[in-house]
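Only one protein chain is missing from this complex, and each of the others stays in its spot.
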Amino acid sequence: MVTAKEMPQREYVLKGNASCAGCQDMVALRHALKALEGDVIQVVPACCTSVVQSLWPKECLDVPVLNTAFMAAAATASGVKAALKVKGRDSTQVMVWAGDGGTFDIGIQALSGAFERRTDILYVCYNNQVYSNTGTQRSGATPLYAQTSTTWHGKTEPEKLFDLIVAAHEPVYQATANAAYPRDLYDKFRKARDIRGPKFIHIFVPCPQAWNYPVEKGVEIGKLAVETGYWILWERVGDKFELSPTSKRYQDPAKRKPIEEFLEMQGRFSRLFKPTRDEKRLAEFRVFVQHRWDVTLKTLA
Amino acid sequence: MLGMGLRPCKGADGCVCSVVNEVNTEPKSRKQMPKTSYSKPEVGSTGKTGSWRVFDPVIDYDECSRCRTCWMFCPEACIDLDEDDTPHIDLDYCKGCGICAEECPKKCISMVRKGSKKEEQD
Partner (left out) sequence: MHLDGTQGIQEGGTGLKTELMSANYAAAHATVSARVEVVAAYPITPATTVPEEVALLSEEGIYKGEFIRVESEHSAMFACIGASSTGARAFTATSSQGLLLMHEALHWASAARLPIVLANVNRSVSPSWNIHVTHDDSYSQRDTGWIQFYISSVDEYYHTIIQAFKLAEDERVLMPVMVNADGFVLSHTVSPFDYLEPEEVDRFLPPYKPPHWVMDPDNPVAHGNIVFPEYYQEFRYAMHEGSLNAYKVYAEVERDYKRLFGKYFGGPIDCYKCEDADVLFVSLGTIGAEAKDAIDQLRDEGYKVGNARLRMFRPFPVVRARELAKKAKAFACFDRGLSYGFGGPAAGDLRSSLYATKYRPMIKSYIGGFGGRDVTITDIKEVILDTYKSLESGNLGPEETWHDLME
């Protein structure tokens, strides 16, 4: 794994932008762009990243950025890629940087089409499990019992197992990542960079606004997601699946930290603990965690 | 169009970000506006976001092991590194999220409330 000392210093996310203090999307984007060395055209549908760029005539990303409509990211990227091919600049990476809304819900059709056409793009979904930009409404990625502004008493359905949907399109490269593990994230982007064909990276990104936690805990919460087994770090090159080193030990439920450690830190799960601990719902949450492990390993490994 | 010059950023030595606008003025008339709404990359695109901060990060350089952890986790990319990896936090832009202090393995960054007695002592 790349060491902190080896990571390049050049920044493509420029300081003084409109992102919230502690925004984990920016952490992920910083390292993604470092890995790609800025030789990228970034396609951004409506999401937080559209807004953190700041106001015309200024913006904060030192790479070409094409903002596009909410459901259109993968289609726009297909067009960009086609143009690059015609112009003979095919080595430039076309990267979609979309939130969970623009990927799981409104953007799923375009993503599915682009992947079925074997379009050579890198589709990145940074997942803060909510429609954050519009004020934290629920999305298809919102977990069970999470409070959002359209599920005040907690969402009653679990999140979509989106990685399976992407895997069904048989991308050439697919991985999960986490803003709390930037070196792992960097390596995955480096690897993706050198593979041609449809690629998908799914990044877990805590959001202090939507999840309601003390802003300095952003990295800790990201790490707890992995340490409780809730978020699984893995990588799939073609059909060769590999659990990332950090997640390997958590395959064993006995090694996982109790899920409460992850949930208690976030205000969006406060109803699971106040006024009383909801043991039934906590149990369901644990079942989901194991379910995701089972399905992931059975289908993808 | 907008008169723009490209020159290296006025940041710390070793920083190689290449595009900054010195003369990116806000247009005052339609003649100064381009026909289409494209924007150029710039440090401080939302202004001096350091003004958002309530707590200042303060590094104890005697304890600092130059491990780069704070630099790696900073969401604002406002920590510059010297040749020997000594970190310098750009207080013009630091939003005071406190992640650097939280993640520092040596716990040598403290978040000091602005206007507090501790700040006066430093």
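All chains are identified by letter, namely A and B, in their written order; residue positions are counted from 1 within each chain.
The definition used in the following text is that a residue touches a chain if its C-beta (ideal position, glycine included) is under 8 Å from a C-beta of that chain, and two chains touch if they have at least 3 such contacts.
It should be emphasised that the depicted structure is a prediction, and the values quoted were computed from it without experimental measurement.
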Given A:Cys47, A:Val80 or A:Cys207, the one touching the chain that is not displayed: A:Val80
Residue of A:Gln109, A:Gln251 or A:Thr299 touching the missing chain in the full complex: A:Gln109
Option touching the unshown chain, where A:Val13, A:Val27 or A:Leu61 are the choices: A:Leu61
Interface with the unshown chain - residue positions in chain A: 38-41, 43, 50-51, 53-56, 59, 61-69, 71-72, 74-87, 92, 109-110, 112-113, 116-117
Residue ranges of chain B at the interface with the undisplayed chain: 19, 27, 30, 33-41
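Assume only the chains that are shown with their structure count from here on.
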Geometric centre distance via CA averages, chain B-chain A, whole Å: 25
Touch list for chain B against partner chain A, complex: 2, 14-19, 21, 24, 26-27, 37-49, 52-53, 67-69, 71-78, 81, 85, 90, 92-93, 95-99, 101-103, 111
Complex contact set, residues of chain A against chain B: 4-5, 7, 9-24, 26-27, 30-31, 53-63, 182-183, 215-220
